[in-house]
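Shown here: the complex without one of its protein chains, the others still in place.
== chain A ==
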Amino acid sequence: MPDNISLNTSFAIEAHHLAKTFVTQAGVIRLFNDLSLAIQRGESVAIIGQSGAGKSTLLSLLAGLDAPSTGSVKLLGTDISTLSDTDGSAWRAKNLSFIFQSFHLLPELTALENTQLPLDIRGDKQATEKAASLLDQVGLSDRQGHYPAQLSGGEQQRVAIARAFVTHPTILFADEPTGNLDTETGENIITQLFELNAQQDTTLVLITHDAALASRCDRQFRLEQGLLIEGVR
């Protein structure tokens, strides 16, 4: 393992003085400036904000998917922007997971195959068994062989949740996970998400515009005009 990777920290995420600017034809757009945040291991954190506030961009910076214009992000004590593409990918595969608003299952793969995909990427030989067990936990053991098109929206998101937890991630990023679901289904999904989160002691970063959902997290932040303010109005 390279020297710059260390797990010896109580912080899951440490963001220092983050700034993100975009250069467009209209000029430079500064999405946020000097933004800092620290999230403890096992904590659940909600980030809420209006459309266009930059929630998703912040998430991609926190997850190391994108590089900040200035500032730095450490995940579990590691600045993954300093890792090579291969090392960085391996690190992410081991420690991070994502849940998206629009599920993003591959239509040609069954529920089971979709679930085991991250394990396949890292070459886990027990991928199938582990994926089956996770599907069982989200209540889809009888749907393993079904294709996404044969599943309801709620079921698809449960497959996505199973896929996110199958690698036992240290940090889980969920970007509007209930955005495409009706209230009741969304409620069920979130309950399942928090249960698994508690079970696996995962650090959860949840992006939402739903204040009620945000209130189920340990801490809440509001992203507004480039500033991150703790607590919900």
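In this text, contacts are C-beta pairs under 8 Å (C-beta built on N, C-alpha and C of every residue); 3 or more make two chains touch, one makes a residue touch a chain; residues count from 1.
The definition used in the following text is that contacts and distances are computed from a predicted model.
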Item to check | Candidate names "Spore gernimation protein GerA", "NADH-quinone oxidoreductase subunit C", "YdbS-like PH domain-containing protein" or "Putative ABC transport system permease protein"; UniProt protein name, chain not shown | outcome: "Putative ABC transport system permease protein"
Next on the checklist: One chain is left out of this view; which of A:Ser36, A:Ser102, A:Thr191 or A:Gln225 touches it in the full complex?
Outcome noted: A:Ser102
Checklist entry - Taking the full complex into account, what residues of chain A touch the chain not shown? => result 56, 60, 63, 65-67, 85-86, 88-90, 92-94, 96, 98, 100-102, 104, 106, 108-109, 113, 116-118, 120-123, 127, 163, 167, 175
